[in-house]
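Omission of a single protein chain aside, the complex is shown with its protein chains in their original locations.
Then we have subunit A:
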Amino acid sequence: MRIRLKVWRQENQQDPGKMMTYVLGDINPHMSFLEMLDTLNEQLLQEGSRPVEFDHDCREGICGQCGIMINGRAHGPLKNTTTCQLHMRSFKDNEEIVIEPFRATAFPVKCDLKVDRTAFDRVIASGGFISVNTGQAPEANSIPISSPDVEAAFDAAACIGCGACVAVCKNSSAALFTSAKISHMVLLPQGEIEAQTRVRSMVDQMDAEGFGHCSNTEACEAECPQQISVLHIARMNYEYNKAQVLKK
């Protein structure tokens, strides 16, 4: 395969950045998208230029590190897929592929395709935990939890925090991410105890990071690699409204 790449190049956070065009002649259609970028970087290194920086880790679709806009779509043309699970067979020979970082004010571009997603970490730190005394691991069967509840909590916990929901949202809202974390906790008896303070502080932090409003376009669910349901957003709204009404 032969492809033309238009890649966002940006030295650092201060650099305004620009699109650069590269041509790759010998691409195997079975390569993953990230392997194609590795090939590009080898070519750039041989030419003596700076390689394109991008985030990646497990390359198995479970870590949430990789995440770029490919041809105007978060994680590329496939729905519910991470960038690393996208393969070159999804593109045509001689196709032009536009590659950009995820864009949101809360996700500043650090270099090329790498964005700073620590805003998500701060949202988690603000309330995505349960307060228990550390020590010996407690007996697992001492708190009975029904199987559907466990499954529902686990579905929410499956969020890998890749940021595609923010990238694809027209308002750069982090509602899907934040709500998945809130749902994950509130569905379990251990998490229910701090439900009200948690939802308030996590929503506070989400707003403080500069994410936008959720307008329920549901684009996030379509692009989410873990298919996190938008109904978690409804649950976050419910928990938030309940907390606001019951606040003393």
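Brief remarks follow.
Please note the rule applied: a residue touches a chain if its C-beta (ideal position, glycine included) is under 8 Å from a C-beta of that chain, and two chains touch if they have at least 3 such contacts; residues count from 1.
Criterion: contacts and distances are computed from a predicted model.
Between the listed names "Alpha/beta hydrolase", "Imidazole glycerol phosphate synthase subunit HisH", "Succinate dehydrogenase / fumarate reductase cytochrome b subunit" or "Peptide/nickel transport system permease protein", the UniProt record for the complex's undisplayed chain reads "Succinate dehydrogenase / fumarate reductase cytochrome b subunit". From the options A:Leu40, A:Ala74 or A:Val123, the residue with contact to the chain not on display is A:Ala74. Considering the whole complex, the residue from A:Ser173, A:Gln196 or A:Gln226 that touches the absent chain is A:Ser173. Screening A:Asn12, A:Asn28 or A:Asn216 against the full complex identifies A:Asn216 as the residue touching the chain left out.
Although one chain is hidden here, its contacts on subunit A can still be listed: residues 6, 8, 19, 69, 71-74, 79, 98, 100, 103-106, 109, 168, 170-173, 200, 203-204, 206-207, 210-219, 222-223, 230-242, 244, 247.
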